[in-house]
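Here the complex is missing a single protein chain, while all its other protein chains stay put.
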Amino acid sequence: MAALASAPLVAGGLVVAGRPLAAAQPSPQEDERILNFALGLEHLQAAFYEDAVSRGALGGELAEFARVVGEQERRHVEVLRRRLGGAAIAEPDFDFGDTTAGEEAFREAAVTLEDNTVAAYIGQGANLTVEGVAAVAPLVSVEARHAAWIRDITAVNPAPAAADSAKSAEDVRSALERAGLPPP
Amino acid sequence: MRMSAGPLRRTVAAVVGGVLAAAGLLAGCGGDGSSDSRGAPRPAAEVETLPEPVTPAFVPGAPELLADVESLAWWSPVERPVVARAAPGADARAVARLEARTPEGTRNIVAVLGRRRDGKGALWVRVRLPVLPNGTVGWVPRETLGGYGSVRTRLVVDLERLTATLYRDGRAVFGADVGVGQPANPTPTGEFYVRNKLRRYANAFYGPVAFGTSARSPTLTDWPAGGFVGIHGTNRPELLPGRVSHGCIRLRNDDILRLERLMPVGTPVTIR
Partner (left out) sequence: MPTEHPTPIIAELDRDGAIEEALAAAGGTTRRGFLAAALAGAGALAGFPETADAARGPKRDTAILNYALVFEYLQAGFYTEAESIGTIRAMGAERETWARTLGAHERAHVTILKDVLGRKAVARPFFDYRGVTEDGDAFTRTAVAMEDLTVALLAGQAPRVSDRSLRAAFFSLLTVEARHAAWARRITGFRPVAAAFDEPKTLAAVDRVVRSTRFLVSRPSRESRRSPRFTG
C-alpha cells in the first residue's frame, strides 16, 4: 500500500509509470481468443449445474442454487456465442465424475468453479478492447454473486478480501483440474 | 452484428463500440444462440496463448475492522427549529426550544446521546441541549436533525487545578493552564460540547480563536447572546492560570492555536 501510494503518477493522470502490460494492446483478434476462453468457462459451468440437477443429488437451497445459476450460465453461453458467431468454440463434452454426485462434493466443486471464473474474468478483463469489456461487465459481477451465494451456503466467508484477485488462464485451468473438474 | 464482422473505425470506436456491444448482448439475450453460428465450430479455447493478467493499478489493503468505537462521540446539526421534549413522543413535556442557528450564525448543533422509537414507531434522538439549567437533555424527532458527525476527542477542564486536557482515543494529547470564572461568576461544571469555532474576528480580548460551548453562565443570564461559555485566547496571558474570567475558559494564545488544530467542533467538554 505504501509503495502504491508513492508510485509515480504521470502529470494530470493516474497512469502508473513503468508498469508492465500483460499483453500488447487489446485487439478484436485478442478479444476473440479471450471471449472463447470465457465461453469455455460458461459452457463448463452451465453443463456442471445441468449435470448436477439431472443427477438429482441436491436438495433444498443447493438444488435451487444449481437450477437458478445453471440457467444463468446458459444465458451467458448464449450471449458469448452470439457475439463470437462463427468464431465460437463448440461445446465440449464434459465428464464431471463425482463432483455432481453428492451435495458435499458439489458444494466444494461449485465454490472452486465460481471463484475461479471470477478470477479468470478479472485476469482477462483489462486485456479486452473497450467493446469487449462492455460485453463482459454485466456477466462478471453475476459470477461473483454466484461465488458469494455458494460460499455462504457452504458457510465460508462470501467475500474473503477487500478485492478479488486475478488469475491467469493457465492457473484457472489447473485449479479446476485439481478440484476434479474437466478443463474448459 | 458482430465485432469481427468488419474493421472498426478507431475514431468512432468509443461510441459505436458501445452500441455494438449493447446490440451484441441484446441479440444474445433473447435468441436461441444458434442461428448466428456459421461453419464448423472451433475446438476448445487455447489457454496457453492467452495474455497474462494486467497488473492492477492498485490493490486495497486488508479489511479495516472498526476499533475503539467506545471513544467516539456524536453530534448533529439542528435542521429546523424544534421543541425538545422530556421523553420520546410529541405529547411529552416540552423542555426547551432549539433554534437552527447559533447567535454566531453557525448551524446549531447538539450532542447525540441515544435513540428510541415512540409508541407510533417514530425515531427520537436523545440530545444534550445548549440551554439553562446546564446539563439539560431532551428528545427531538430524528428528522429535525441532520447527519451525524463523530469525534474521537474529549476535553476535560479541571477547575481545581486550572488545567485543560484534550484526550484523543482516551490518550492525553494536549494540556494547558487555564483561566476560569471568578467566584462571583463561576464556570459551570458538568457535561457539555463544543458548538462552534470563531476565527479571524477583530477582538484582541478573545485572542485569535474562540470556541463556543453549550455551557451557559448560571449568573450572567442577561449577557448578550445568552451568556455562553467560550474557550478562547486572551490579551492578558499574565493572569493565567487563575480565577479571572466571567465564566469563560481562557488559554494563552499559543495554546489556543495548538488546541484549534486538535479539537474539532462537536468535541465533548467535561468541566469539573
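Should a chain be cited, it is by its letter among A and B, assigned in written order, with residues numbered from 1 in that chain.
The rule we apply is simple: a contact is a pair of C-beta atoms (placed from the backbone, for glycine too) under 8 Å apart; a residue touches a chain by one contact, two chains touch by 3 or more.
Fair warning: this is a prediction, and the values are worked out from it, not measured in the lab.
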Here the chain that is not shown touches A, B
Touch assignment to the omitted chain, from B:P88, B:P130, B:G227 or B:P268, lands on B:G227
Given A:I34, A:A47, A:V69 or A:A87, the correct residue touching the omitted chain is A:V69
With the missing chain put back, which residues of subunit B would touch it? List them for me.
-> 14-15, 17-19, 21-23, 25-26, 29, 53-66, 69, 72, 74, 77, 103-107, 109, 115, 123, 142-143, 146-150, 181, 185, 195-203, 205-206, 210, 212, 217, 220, 223-225, 227-230, 232, 245-248, 265-266
In the whole complex, what residues of subunit A lie against the chain that is missing from view?
-> 1, 4-5, 9-10, 12-16, 19, 21, 26, 68-69, 71-72, 75-76, 79, 118, 121-122, 125-127, 130-131, 133-134, 137-149, 152, 157-159, 161-166
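Please note the rule applied: only the chains that are shown with their structure count from here on.
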Between subunit A and subunit B, tell me the centre distance in angstrom, where each centre is the average of that chain's C-alpha atoms.
-> 42
Residue ranges of subunit A touching subunit B (in the complex, touch as defined) | 1, 4, 14, 16, 19-23, 28, 30-34, 36-37, 39-40, 75, 77-90, 92, 122-124, 126-127, 129-132, 134-135, 138, 161-163, 166-170, 172-173, 183-184
Residues of subunit B touching subunit A in the complex = 2-5, 8, 13-14, 17-18, 20-22, 24-25, 27-29, 31-34, 36-39, 41-63
